[in-house]
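In this view, the complex is presented without one of its protein chains, the others remaining in place.
Going in written order, the chains are labelled A, B and C, and every chain counts its residues from 1.
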Amino acid sequence: MTTVSMRDALNQAMREEMRRDERVVLIGEDVSGGLGGTGEDDAMGGVFGVSQGLVSEFGRERVIDTPITESAIMGMAAGAAMTGLRPIAELMFIDFMGVCFDQIFNQAAKFRYMFGGKAATPLVVRTTIGAGFRTAAQHSQSLYALFAHIPGLKVVIPSNPYDAKGLLIDAIRDDDPVIFCEHKVLYDTMGDVPEESYRIPMGEANIVRSGTDVTIVALARMVGFALEAAELLAAKGVESTIIDPRTISPLDMETIIESVEETGRLVVVDEGYPRCGLASDIAGEVAEHAFGVLKAPIKRVTPPHTPVPFSPTLEDAYIPDACRIVDAVQATLKQER
Amino acid sequence: MTTVSMRDALNQAMREEMRRDERVVLIGEDVSGGLGGTGEDDAMGGVFGVSQGLVSEFGRERVIDTPITESAIMGMAAGAAMTGLRPIAELMFIDFMGVCFDQIFNQAAKFRYMFGGKAATPLVVRTTIGAGFRTAAQHSQSLYALFAHIPGLKVVIPSNPYDAKGLLIDAIRDDDPVIFCEHKVLYDTMGDVPEESYRIPMGEANIVRSGTDVTIVALARMVGFALEAAELLAAKGVESTIIDPRTISPLDMETIIESVEETGRLVVVDEGYPRCGLASDIAGEVAEHAFGVLKAPIKRVTPPHTPVPFSPTLEDAYIPDACRIVDAVQATLKQER
Amino acid sequence: MGTPLNHDELITAYGQMRTIRAFEESVNEEFLDGNIPGFVHLYAGQEAIAVGVCAHLSDEDKIGSTHRGHGHCIAKGCDVRAMMLEIFGKKDGLCGGKGGSMHIADLDRGMLGANAIVGGAPPLAIGAALAAKNLGTGGIGVAFIGDGASNQGTTFEALNMAVALKLPAIFVFENNGYGEGTGHDFAVGSGDIGALAGAFGMPVTCVDGTDFFAVCEAMADAVDRARSGDGPGAIEAKATRFYGHYVGDPERYRSSIEVSELREHHDCLKIFRSRVLESGLLTENELDDQDREAVAEVDAAVLAAKAASDPTSSDLITDVYAGY
Partner (left out) sequence: MGTPLNHDELITAYGQMRTIRAFEESVNEEFLDGNIPGFVHLYAGQEAIAVGVCAHLSDEDKIGSTHRGHGHCIAKGCDVRAMMLEIFGKKDGLCGGKGGSMHIADLDRGMLGANAIVGGAPPLAIGAALAAKNLGTGGIGVAFIGDGASNQGTTFEALNMAVALKLPAIFVFENNGYGEGTGHDFAVGSGDIGALAGAFGMPVTCVDGTDFFAVCEAMADAVDRARSGDGPGAIEAKATRFYGHYVGDPERYRSSIEVSELREHHDCLKIFRSRVLESGLLTENELDDQDREAVAEVDAAVLAAKAASDPTSSDLITDVYAGY
């Protein structure tokens, strides 16, 4: 075990997989950087530096810088995936999905089904999500629900370096297209990570904290806020279970429902937009399949139904935080059925 | 009142609005048809014939055929909308959103907010949804949840000719971008429609049928199936309220919740994909805001989490129908809290 | 009439073209009789392009196709019976009945799928080219692209990417004059698909797509370049569409004279026939045999399709992920 940032954990995962399997390639804008310029090679490693050093080890045949052309990137990666490579394609910000969604959701996601099970598309789309960097409406979204909506895609959202590495390795070895969402504010989060390879299977939630009074489901950056909230609540005698689903498609509803059966109360915290989002998705499942054990209304803590604002004061008000989670938990505690 | 098809009702709405306001233009592929060919002008009126005859009345300046270039269509329409026109842009099938989503969700939807309230984007995107025509995975989707997810968009889904006309007129006069979803199987549905202009305000649900035992929420083609189901249930002494939200963003939760307060039971029927879809969206709202009155779990009737299959036997099994609605209602009747 | 094909290959080529024609004529009939569900787009008239292109390809080479994909499938060696079953929506169809005409695929043959999204395939085809390059298979990736699809952003992006990465990719533009009911004269602003593709930085050959030999030759050159690592190339083939955009299309946007003129004077099969007979490359008998065999094979496929079983509802939720 060494303590590394989430950025480095992800780098390790890619590096180890690229060493293990030469079909693994990385494709994207400035994933190495420096092509056609007057400076260094390996000049960027992606805008967040996650793939730094890979081109030096694996060469430009496998760390493939591209023009700014997301449809061609995603389509090329999908086509390569169905014909023998195992590409990791970088979509710099999930906000850019609008220029390339077709290749992901109508092509990659549907090959297996449309072709009667005769195609596999081992493609990982690495992308960044999340507000907090004051990058406003087109660089701060958490659009994972749009991908979870689509049958044929898997969607991963790690909250810490350990999970990030194990899940990315699992995603790379998986034979289906995976949207791997990295919260940009978490890149510098530190955590213990084994140096060797390990897989965390997609579809298994992590129970981050156990408590009998309420179940809090939270993802990515929201896990940290949920922990903060849980400490505040513990000080008032309220013990929370926190569940981090880690992957939202497949989604480990079993673990969530088991916990709700114990606590009878559910709060879902989600940085995505509220309408047709993940919070409602989980609430809908619980309201159908665990209704009998619920002691109180299901609370959803999300941003408002607005684009992400630029101004720090507005953005801070936009993002769910520990206070709002505490309030939601307290509301469920008051309202007995 | 005359009895017309939904196709003709939509045609009337466009025609009347184009007569009333010359800023209204129609843009899309083959919305008239025949440009650059050796045959007639006004040769198609869109692939479903909805805009037939408009080019003859309004000319090619206002009924604008384009190349196959959806990003440019949506972007051009959005740009024209923010600078003085009131375009109706046709996206032939909602399935094609993947090649042009950015212009809709990152541009048109966000102008007002990003620009501090100083931009208006009076744009209507008319598109088709729905399975039933054996057109398989890329021409049968009901992807409206993806649009409802996005703040800044409005989303309309009419179920009959009367609503279609009134809602389309309202959408055209609205100052925000509206995604207007036409179920392709309903184009030939007949109904009474006033010849004169009228608006149905977006955000007001329609109570299609009243009954005290259960609330069924259904949209577009599902409304017909819900009515069938209600008849079957009535024969067994179960009386259903059927609510057709007609627009899903804004969504008239008030009407739904009022009904659930009366019936205590809710079934949501939705042709969209189940994950992060509309059924869960409504269930999530009710589980949060009307939990206390619920007598049974909320049931969601949707297709399975798969792409739309081609084969008629599979497609028929895929689409929710009256039987599945009846089953869901009966399940809610059995499970008292 | 420079052709790199030998006698047997010529017979095969003619047989494939003839099979495509017979296939499409049957599909047309069966559709109009209500036996085929969905949307169907026929390739009849364009046979020389698919066959001329695919004559140079092996299973290691991959093609990305269009909504009008039956011809590409047959030229790439897909089984005609399994195709017909697929188009009828049957369980033993090439895609288990889940794809249908617009999504027919056969990865074993290097046929990466018809594609119901206009412009869907070019990015995928360059992906196949990348894989071939990285895996060192010696294969290439080929995209078929309509004149309408030539205006789609995805197509342009694929052209540029292929040049930037010097991929072994070939773009085959089939310019049949129309995208649905819109003429290419209007829709292609430049009026010159080939020149525009060339401006992306690759060699382009423009050919008469009713002339099998011209297509075949142009493709031979492009394939040579691609296989030897010289990067992508393109072909614009002027083509003719014998039927409407889809079966059932009233075709009001083009004159009936145009169509009869095409069928009379620009039928690639007639042209091929007279060319090989004139030059003595093949005999009338050899050609007639192919005609008969093609019809017989297709007829048998239709019968098989009609007799075949549908998928069952348990098939609905398989093939979504590797796990189910």
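Just so we're on the same page, a contact is a pair of C-beta atoms (placed from the backbone, for glycine too) under 8 Å apart; a residue touches a chain by one contact, two chains touch by 3 or more.
Quick caveat, the model's predicted, so the values are computed rather than measured.
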item: Displayed chains contacting the withheld chain; value: A, B, C
item: Contact partner of the left-out chain, one of B:Asp21, B:Glu57 or B:Asp175; value: B:Asp175
item: Among A:Ser71, A:Thr121, A:Ser240 or A:Thr302, residue touching the chain not depicted; value: A:Ser71
item: Omitted-chain contact residue, chosen from B:Asn11, B:Ser32, B:Gln52 or B:Ser71; value: B:Ser71
item: Selected residue (touches chain absent from view) among B:Asn11, B:Ser32, B:Gln52 or B:Gln107; value: B:Gln107
item: Chain A, residues in touch with the chain not shown (by the definition above); value: 29-30, 33-40, 43-44, 47, 65-72, 95-96, 98-99, 133-139, 304-307, 309-314, 317-318
item: Where the missing chain touches chain B, by residue; value: 23, 25, 61-62, 64, 66-67, 69, 71-85, 87, 102-103, 106-107, 111-120, 151-152, 154, 174-176
item: Absent chain, residues of chain C that touch it; value: 151-154, 156-157, 159-164, 186-192, 195-196, 198-202
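Here, only the chains that are shown with their structure count from here on.
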item: Chain A and chain B, separation of their C-alpha mean positions in angstrom; value: 30
item: Gap in Å, rounded to a whole number, between the CA centres of chain C and chain A; value: 40
item: Residues of chain A whose C-beta touches two or more other chains; value: 71, 102-103, 106, 113-114, 151-152
item: Overlap residues in chain C, where contacts from two or more other chains coincide; value: 95, 97-99, 103, 115, 117, 120, 153-154, 320
